[in-house]
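My questions will all concern the structure given below.
Only one protein chain is missing; all other protein chains are in place.
Chains here go by letter, A and B, matching the order in which they are written, and residues are numbered from 1 within each.
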Amino acid sequence: MSLEALIPSAIDGLMLGFVYGLAAMGLTLIFGVMRVINLSHGPVIALGMFVVYTLFTGPLGVNPYLGIVAALVIGLAFGVVEYFVALDRVINAPELTTLLATFSVNLMIIGIATSVFTTTPRAVDVSLGSVGIGNVTVLGTHAVAVLVAIVVAAGLYGLLFRTRVGKSIRAVANNRAAAELMGIDSRRMLALAFGIGTSLAMVSGALLSTLFPFNPLSGTGYEVKSFVIVVLGGLGNPTGALLGGIVIGLLEGVTTVFIPVSWVPVLEYVIFILILLVRPAGLLGARA
Amino acid sequence: MSVILSVQNVTVRFGGLVAVDAATFDVEQGTILGLIGPNGAGKTTLFNAINGVYNRHGGSIVFDGARISGLRPYDVAKRGIARAHQIVRPLNDLSVIANVTVGAAFGREDLSLGAARKVAEERLAWLGLADRAEVLAAKLNVAQKKRLELARALASKPRLLLADEVLAGLNPQEVGDMLGVFRQLRSQGVTVVMIEHLMHAVMNVSDRVVVLDYGKKIAEGSPQEVTNDPKVIEAYLGDPKLAARITEEG
Partner (left out) sequence: MKRMRVPFLPAIVALLAVLAAFPILTNNPSMREELFLVFMLVTLASSINIIMGYTGYVSFGHIVFFGLGGYFAFYLMQIQGWHFIPSLIVAAIPSAVIAALIGFPILRLRGAYFALATVGINEAMRVVFNNWDLFGGAVGMFFNFSVYTQYGGAKAASELAYYTMTVVAIATITVSYLIKRSKFGLALMAIREDQDVAMIVGIRPSRPKIAAYVISAVFPAMAGATFFFKNGIIEPGHAFELLRSIESLVMVVLGGIGTVAGPIVGAAAYEWLRGFLITNPALANFQLFLAGLLLLVTVLFVSSGLVGWLRERFPVLRGYVP
């Protein structure tokens, strides 16, 4: 296979990987802090798309990239509310309970979103031109998406590792009872962590809305992809999620050069299951 | 009297930490052995090694003439070793009688469900839980959960009972009842190894006592010998007056 075909699709995949990674970071953060697999993750990604869409097509015609900022804020608020409504009461229950609690939110979001927006495909029409280097062309929207993903991921790191709040969240993730003895309000930190995770999902959805068409059900595919990425990087490990996203993005980009597109997910799921069985702590984690 | 359990040079490591360090002792059939030592001395870890929870340890453990080192917990259970945990572990969403039936049905005897249930009823009556049989295990109070833990262990009609602090948290009356159960077991030929912090109780009921400190056996003998052993008084009790008091109570 020629290098000319390989490089552009690798670059495409790499860029998409950053956006996948962002969504997966949200999922893995939530799992790492409170051991909850958030099944409302997919619809929340879709909500991020519709935040941008609604603002963009509304009377104000808000620029999609401003819409991303809105998605960030709305995501945070939505996540905090979701935590208190659906999770706070059952946060110490076995995983089935929290799975179903977040799934109930999934159903509610999809129910409302499909009745408001229907399942007709939508698109946010934004073009930022393209940059050509040799025979490689990079779309402006892709480049900006990567840039935003990197800024948001860096922001998350700053928050988790450079601030007092971040320290508290990490303490709660590490040992909730001990954190409480140190005077940390663990409920607030759990709610905040859930908010941040949700916000990351919404931002990721917002970015995806500038790249591909979508409808309220589009999030589900990205949710399953997030599961794969999160397991690849190690459940609960945000750095692993970002790297896992890049790996999956690259894999999607590169393998399509060699095998039919429809076989790529087979490869992804096989990797997913193998990692769960052989190295459940993820590629970056310690050997189980 | 024959030796039923022989612990030879058993060593358990967690990374760099040596939790049990070449522990060696024998237990004769139909006797009660008290296993004592300060917190963190490795007593519970030693139990975990004996019943196969930590089955990768150094040294060897021989039960009834056969080596059991390296066996999984269910195989150890089938040979007739039962365990009552320090931190009670009831099967919360099952009834009290179901909890005890589990012990009878899958242990050494491998009974049918009906037969196991009969044994379970007997055990519950023996331990004074008969009236709570149909209650969910989660609803019992702490003392009842302790008795349930013991009833489940005894339901398998074990030849060796590993009892990990079953007296902790009980009132004097309940402690007395529990010691009665141990004596009855001994009279039936069942061997008991008990970890206990309640010194007067251990000294009162044990035939022999083994003292662990930092994973090492520092003394072994009759209750009398152990309490008079200067090493025990220094290293373990650290307080001669306390030692004197224990000797009186014993």
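Following the convention adopted for this analysis, a contact is a pair of C-beta atoms (placed from the backbone, for glycine too) under 8 Å apart; a residue touches a chain by one contact, two chains touch by 3 or more.
Since we're looking at a predicted model, the values are computed, not measured.
Taking the full complex into account, find the residue in A:7, A:62, A:81 or A:99 that is in contact with the omitted chain.
Within the whole complex, the residue contacting the unshown chain is A:99.
Provide the residue numbers of chain B that touch the chain removed from this figure.
Contacting residues on chain B, toward the hidden partner: 51, 53, 72-75, 77-78, 82-83, 85, 89, 91-95, 97-98, 101-103, 105-108, 110, 112-113, 116-117, 134, 152-153, 156.
Tell me, which residues in chain A touch the chain that this view leaves out?
Against the left-out chain, chain A lists 31, 35, 37, 39, 85-86, 89-90, 93-97, 99-101, 103-108, 110-112, 114-115, 224, 227-228, 231, 235, 260, 262-263, 265-266, 269-270, 272-273, 276-277, 280.
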